[in-house]
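All protein chains of the complex are present and in place, except for one that has been dropped.
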Amino acid sequence: MDILESLMLGFSVALTPFTLMLAIVGCFLGTIIGALPGLGPSNGVAILIPITFSMGLDATSALVLMTAVYYGAMYGGRISSILLNIPGDEPALMTTLDGYPMAKNGRAGDALVLSGVASFVGAFLATVGLIFLAPMLARVAYQFGPAEYFALYLLAFCTLGGMSSNNQAKSALAACIGLGIAMVGVDNSSGMPRFTGGSLHLMDGIDFLVAIVGLFAIAEVFFFIESHGKASSIGVKIEKVMIPWKDIWHTKWTMLRCSLVGFIAGVLPGAGASLGSFLAYMSEKSIAGEEGKFGTGVPKGVAAPEAGNNAAAGGALVPMLTLGVPGSGTTAVLLALLMTLNITPGPTLFSERPEVVWGLIASLLIANVVLLLMNVPMVKIFVRILQVPPWVLLPGVTMISFVGIYSLSGSYFDLLLMIGFGVLGYVLRKLDIPTVPVILGILLGGHMEDALRRAMVIADGDFMYLFNSPISIGLWIAAVVGFIAPMFLRGVLKKPQRITD
Amino acid sequence: MKAPMLKKIAAGVVLSVSMVGSSFAAECIAPANPGGGWDFTCRTIGKIMYDIKAVDKPIQVSNMAGAGGGLAYNHVVAERGDDADVIIAASSATATRLAQNAYAGMTADQVRFVGAIGADPGVIVVAKDSIYKNLGELMGAIKANPKSVTFAGGSAVGGFDHLKPLMLLQRTGYTDIKNIKYIALDGGADAITQTVGGFTQAMTGDMSEIVGFLKAGEIRALAVLTEERIPGFEDIPTAKEQGYDVVAVNWRGMYIPKDVSDDTFNMWADRLQKVADSKEWKEAMVANGLAPFTKVGADFQGYVDQVVGEVRELSKSLGVIQ
C-alpha cells in the first residue's frame, strides 16, 4: 500500500534524534506562545522563522520545527482561556465559554486535561484525514464560489441565535458591533477607504487580535480591579490534578463530531480554525439543547471547541499544501516559509517533493503525540498560575498583552485601540451583552460582505445566483432549519421565561 | 531580604543594557503580514545576504502591515529618515500606490529606491477546459459581450492585477471599461481556485502564483506580459507577439530612507547586487517563477519615477483616479 510506504518515508525523515529534539522544542515554545495573550499561532510562527535561518536548518527540519510550533500554539491557546478567561489566541475564544466556569468551580485541572485530550483527538483525526484525503479534498475548494462562501458565513451568523440565553437583541447587537468594525478600512471590492477618517492606521482595518486582547484580557483586568478578585478564578482552591476518565469517555462522540466539523471548516479557505471551533461548539450546543447547560462549565463545552479548532488547524494544511491557498493566518506564514525554502506548494507538491510532504505529515503525528504527553503532566504546573498573587499576575497579563499587540505593527495606535476595546468589553459584559459575537463579526464580517459582492458582480446583481448550487442550497437550509426556526419555535413551544423584569 | 533582591534586579538591568548595545542587526521591514510577496522579498533576500556573507548578522525581518504598505512608508519617512540599518521591501504595488496617491500624499522622492533584482511577470490565465484558446479570443469575447467574462485577481479594485486586463483592452481600442467585471480576492492562489472552479472565466495575476497549477495542468496561460518569453516557460506566448503591446511585471526590490549617506546607499546597492549574482537567488527565482530583472543603484530611481508617471497617466485615463 503506497500510503503506508510514503508514511514510512516520512518517518524515516522525521524520526532522527535531531528532528525529534526540534519537535519537542517546537512543541514547548508553541505551547507558551499560544498561551500568551496577543501572541497567537500566526505571529508565533512568524517570530520563529528567523531562528530556523540562523540555525541553518534544512527544509525538513525547519518544517518540523514550525509545524510543532503551530500545533503547540493551537494546544496552548486553551490554557489562558480556561484559567483566566483570556483567550491566548482567536481559535481558543470558544474555550472560554465553558472552560473558565469550570476553573471557577475548582475544576481547572480537569478542564485542562480534558481539553488537551480533545485537542489530541481533533489534531490526530485531522492528520489522518490529511493523509488519506488531501488530494481528493483539494477538489472541494473548487466547488466553493462566492455564493457558497456567503451561505457558509451566513450559517455561522445564524448560529448566534443560540448564543445568548435570554436576550436575542443583545447578541445580535454584539454581532453588529463586530460587523461594523469589520467595515473599517479599504474596501476590497471598490478600492476605496471606509470609516477611516483618513488615518493610515485604519486603512487595513482593525486587527482582530487587538480586539480579542482588548475585549478579554484588558477588560478582565478592569473587572479584577473592580471586584478585588472576588468572582474570579484566581486563588480558587484546586483539587489534585487527576485524569478525568469519566469526562473523557462521556465526551467521546462530541470529540468525534467536532473533529469532523472542524476539519471541514479548516479545509475551506476562509476563517480556518476560528470558524471550526465556533461551528463545533454551536452545533454541539444545539444538539445538547437546554439540558446540556452549555456555558455553565460542562465538559462537553470544553471538549467541543478544542477538538474543533485543532482539527481545523490540520484541515487548513490541505488547501495550503495542495493549492497553495492559505486557509488561515498561520498557514499563510507556513506558506511563506515553504516559499523561502524554495518549495512551491500546489497541486504537484505531493508528487514532486514527497519527502517534504510526508516528512511534514510524520512530524505532525510526532508533534501531536509529544504535545499530549507533554501537556497532561504539565497541567500540574499550569494550574499553579492561579496561585500566583494577583498583584503580580494581572500586571503581568497586561504587559504581555501590550507587547504582543505592539509586535504586530510597532505602533502606539493599536495599543490605544486595544485599551478602547478593553473599556468596551467592560461595559458590554456589565450589561450582559456577550462579547464572543463581536469577535465573530470582526473575523467573518468582511469575508461575508466580500463574498456577497463578488457573487453579485459575477451574476450582474441577480440574487437567485445565491441559490445556484446544491452546496449553497444545503447551507441555506441548514441555517434556516437548524438555527433560525428553533429561535421562533422556542417561543411558541414554551412560554417566555422573562417578559418584563 | 529586600536589598539583595533589588541588587540582583539592578544587575539584571545592567546586563540587559549591555546586551542590547551590541546587537544591532540590520532590519528588513516587510510592509505586510507574513506570507505575502513583500514578506517573501525580505525573508529570501535577507537570508541570502547572510548566507553569502554580504552581512555578518542575520537580517531581522519585521512585519509592519497597514495601508497597503503606506504605514511602513510613513514610518520610514517620518521616523527612520537617516537609519542606515533598515531596508524595506518594495514592488510594483508600491509604485502603483504612490502613483495613485494612496499613501496619503507621500511621494516617491521621499525615500531612496535601491534596486530590484527580480520580477514577477504578469499573466492572464484560464481554466484548462476553457473555450478561450488565446488572448485574441478572450478579448474578442469581452468586446462582443463584456458581461460574459469575469476576471479574478489578487489585488483590490484599481490595483495592479486589475489594471492588467484593462490595459490590454485599452490597446484594442475598447474604452467602456466600466463594463469589465473583476472580483478582488485575498490572493492570487484564491483567484486561480475560483477560475479553475469555473466561477470566474479568467484570472489576472503574477507568474509565481500560477507555477504549481500550470505544472499540474489545471490551467492554461493565455499570455505573459513581458517583452520576451520567459526562460523555462517558452511555450507561453507574450501578449506583445499576439498583438497587444502591454508589458507589466511586478518587480521585487528594496528602498531605504532618504537621508542616509551615499556610502550607505552604495553599500546596500552593492549587497543587493551580490544577491542578484548569487546562485542561491537564481535558484529561488526559478522555484518561484520570477524572471531575471536586475536594476540596481542610481538608475533604478529613474526607472521607478518613470513607472510612477506611467501608472498615474494610465490610472487617470482609466478613471481610477481623478
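Per-chain numbering from 1; labels A and B assigned in written order.
The rule we apply is simple: a contact is a pair of C-beta atoms (placed from the backbone, for glycine too) under 8 Å apart; a residue touches a chain by one contact, two chains touch by 3 or more.
Going forward, contacts and distances are computed from a predicted model.
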{"item": "Which of \"Glucose/mannose transport system permease protein\", \"Carbon monoxide dehydrogenase\", \"Cysteine desulfuration protein SufE\" or \"Tripartite tricarboxylate transporter TctB family protein\" matches, in UniProt, the chain that is not displayed", "value": "\"Tripartite tricarboxylate transporter TctB family protein\""}
{"item": "Candidates A:L7, A:V140, A:C176 or A:L256 - the one touching the absent chain", "value": "A:C176"}
{"item": "Selected from A:E5, A:E226 or A:E290 as touching the chain missing from the view", "value": "A:E226"}
{"item": "Residue of A:P135, A:G289, A:P377 or A:P395 in touch with the missing chain, whole complex considered", "value": "A:P395"}
{"item": "Sites on subunit A contacted by the missing partner chain, in the whole complex", "value": "29, 33, 39, 47-48, 50-51, 167, 169-170, 172-173, 176-177, 179-180, 183, 187, 189-195, 218, 221-222, 224-226, 228-229, 389-392, 394-396, 398-400, 402-403, 406-407, 410-412, 415-416, 419, 422-423, 427, 430-432, 445, 449, 452-453, 456-457, 460-461, 500-501"}
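We take it that only the chains that are shown with their structure count from here on.
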{"item": "Distance from subunit B to subunit A - Cα centre to Cα centre, in angstrom", "value": "30"}
{"item": "Residues of subunit A defined as touching subunit B within the complex", "value": "42-43, 45-46, 49-50, 53-54, 141-146, 186-191, 198, 200-201, 203-204, 269, 323-326, 329, 332-333, 335-336, 339-340, 342-349, 352, 408-411, 450, 453-454, 457-458, 460"}
{"item": "Contact footprint of subunit A on subunit B as seen in their complex", "value": "33-36, 39-40, 43-44, 46-47, 50, 58, 60-68, 70-71, 74-75, 103-104, 147, 150, 156-159, 181-185, 187, 189-190, 192-194, 196-200, 209, 211-213, 215-216, 218, 283-284, 287-289, 320"}
